[in-house]
Structure formats: C-alpha cells, structure tokens
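Missing here is one protein chain; the remaining ones are kept as they sit in the complex.
Take a look at subunit A:
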Amino acid sequence: MNVHIRGGRLIDPANGVDKHTDLFIAEGRIVGAGDTAPAGFKASTILDATGCIVCPGLIDLSARLREPGFEYKATLESEMAAAAAGGVTRLACPPDTDPVLDEPGLVEMLTHRARLPEFPHVHPIGALTVQLGGKKLTEMAELSEAGCVAFGQANQAIVDTQVLLHAMNYAATFDFPVWLQAQDPFLAQLGVAHDGEVAARLGLTGIPVAAETIALATLLQLARETGVRLHVTRISSAASVDMIVAARAAGIAVTCDTAVHYLHLCDHDIGFFNAHARLDPPLRTQRDRDALRAGLASGAITAVCSDHTPVDDDGKQKPFGEAEIGATGLELLLPLTLKWAQEMRVPLLTALARITSDPAHIMGVNAGRLDAGLPADICVFDPAADFHVSRKNLKSQGKNTPFLGLDLPGRVRYTLINGYLAYDGTTQPESY
C-alpha cells in the first residue's frame, strides 16, 4: 500500500523539521517528504491531514498490556487498540506480568502474539531478577536475544544492595540498559500517598520524598561504580530532578523519565479519596509538579511515558489505601503532553521529541523519526480538536484515570504502523 499524507504540518523533532509538507509511504516505509511525490510514486491511499500535525508515531517507555496473567483487567487486543488510538506505535512493557517476564519463552510468546499489522511494536522489558524477587539474576543474554530491550524490576525494589550491584555489573558486561524505579521499600512500606499535608489531613499513610531520593542516590552511585546504562523510571520529585542534573554534571550517563500524570496532578488532586489518583510513586506537591514540568522542558528529564496501567473497576472501587495502584494512559500520553506544552509554552518540536525521538534513544531503537527508508510509524493528529476523556471514548479496557470528564487538547486522526492504517479517527462515531 502506498500512502500519501497530504496537507499536514510535518514535525520531525529528530531532524529539526517543522514545515507544511506532504509525506509519502511505499511498501511500509517512508520514501520521502515534500510538495511533490518521489519519482514513480503512485498513491493507493490519500490521507487528508489538513489542519493536522504529522509526526513520528509516539514511543511509550512504560505500558502494561496485562498479558499474560491479568486478562480480566485488559487484553493485548484491547490495549493495542488503545495504543493505536493514542498515536502510540511503539511501546515497552514492564515485566510484572503473571508469570513474570523472566524467561525467554515468555518473551518470545508475547512478541509473537503482538506481531499483527495493526499492533504497535512491542518491546518487553525483561525482569532483572527471577520473579522480580531481588535475589537471583535472570538470564539476561537469553532474554535479550528473545527481544528484551532493557531489564528492570517494574515496581519492585531490589532490597539487597549487593544483589543490585551484581545485577548492574552483569548487565553492564553486555551493555544492557537497566531501567529502574527509585523507591526505598522500607520508607515506602504501607504508604499510599505523598507524606505531607494532604496525607495528614486524610489520614493516609505517607511516602516521603526521601523514599525516592535515597534510592536514587543508591542507583546513581552504583551506576557510577558499574558503568551500567541506567535509566531511572517515573521520577516524581523536584529533588530527584536536581539529583539527576548533578549526576550528569558529574559524568554519570543517566537518563530518566516521568509519567504524564505527574505533569498535571499533585497530592491535592486526591480530593475526597479519589482512588483514580492512587499512583506509584504517589502524586507529590505542587512544587514537585512544577519542577517536573520545568525539568521535562529543559531536558533534565529525558522523556515522558504513560505508565499505562489498566485496572478493572473492582480494583478501584475500594477505599483509597486499599485500591489498586495505577492509571490508564496510552490514549492520554499525547493530549497530556500537548497540554503541558501549551501551558509551559514549550515548542511543539520539543514537546514531540519527548514522546518520539527521546524515548527512542533511551530504548535504543532506530525509530521515532521520519527518515526516508525507516518503517512508516506515523501519528497524524488535530491539535485544535479536543479529546473528551470518558469511559466510552477510552478504548483501553482500563477506564481508571483521574482525568475522567476533562477535555484535553489533541485528537488523533490517523495512526500508521509500518505504513498500515492501524487507526482511522475519521471513522469514529460522532460522539467521539
């Protein structure tokens, strides 16, 4: 299928391109951009992108697909449809499935199941330790061959710092990146909200910022010792942004991301025990939120992810402290990033870099850019149209988000994966 995307504003952050021009795709690959088609090109499909932005498909560093093991919360089919509807063409999934992604066979099964033309590219993150137990190292070389792009622990900490040192050293042997969350399990134990005024008022057990900064200090020191490629996932505090900046200045090669929820919400958004706002790490203060927003703009925070975690209603319809952690996010990654960019007056080129080329760099894949010859993973969205966040409009099986009821900027019109039209927003019902 040859596709001609016509009349759009093409933004390709990796190449510094921002101009009104057409894009041409042949046999699943980008063959050129310009006002005229490449020689010999004959379009079989013309997609109207008038008023729209044409950019690389979004790359999400953390999206739980819930398979295997949690199909009652979501299925591969439902979440891949959500990803495509959100303009996401490539995603990394954490290893906290059931069974845990700690064996090559499981990884192969997942990637095999995910290999349909309308499905985004799936890159599993292998477990760093067996069963995420923090005791025994996994067969990282085997897991890498099976398709893992990195190794991590999802939300589980490695308590024993000697095991953590060994895990980083072993990963560094093969130059495998490790993606880890910074959270001290002792300081976070039983905690359900940021340790501050709101938790005090609501009578919720707090998780202090020190739970993140102490663990981050450990990760940074061990990264320095081992030389491992460290990516710190989902930082939530101003102090962590400062520490990452200082670590880079000291020569440690570290990248980090935050999740898109933390750019817009703070602990006050828990409101009256809104379980949709129960996240890990917890929503922190307005000052932390502002520092994350600024850190993403400056590049101190390398990328933003959705931390997509579909939870069924039964998991959320519980008292706040007993409710399951997480929010759905694949379909909100673009609108919430655009909202952040608008509010911070960040150029679209920079904003889109944080969800395309920057995460591609962290993931170590040649994607997130519109170079001729690359697979045509494309997102076309209308920046002037609102996305109304409702249970009905979310394709994800998880309807759990603190943004329910809001209108957010940016609606995806088309998503192409390897040149295949995986999502066509023009065919959505009127209410959409």
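In this text, a residue touches a chain if its C-beta (ideal position, glycine included) is under 8 Å from a C-beta of that chain, and two chains touch if they have at least 3 such contacts; residues count from 1.
Everything below uses one rule, namely that contacts and distances are computed from a predicted model.
Trainee: Write down which listed name, "4Fe-4S dicluster domain-containing protein", "Sarcosine oxidase subunit beta", "Aspartate carbamoyltransferase" or "Nucleotidyltransferase", is the UniProt protein name of the chain that is not shown.
Mentor: Answer from the UniProt record of the missing subunit chain: "Aspartate carbamoyltransferase".
Trainee: Could you tell which one of A:Glu118, A:Asp269 or A:Asp424 touches the chain left off the display?
Mentor: Candidates A:Glu118, A:Asp269 or A:Asp424; residue touching the omitted chain: A:Asp269.
Trainee: Out of A:Glu145, A:Glu225 or A:Glu322, which is the one that touches the chain we can't see?
Mentor: Answer from the full complex: A:Glu322 touches the omitted chain.
Trainee: So which of A:Met109, A:Val163, A:Leu406 or A:Leu421 would be touching the chain we can't see?
Mentor: Answer from the full complex: A:Leu406 touches the omitted chain.
Trainee: Of the residues A:Lys19, A:Arg115 or A:Arg201, which one touches the chain left out of the display?
Mentor: A:Arg201
Trainee: Applying the definition given at the start, please give the residues of subunit A touching the unseen chain.
Mentor: So the residues of subunit A touching the missing chain come out as 195-206, 208, 264-265, 269-277, 314, 317-322, 402-406.
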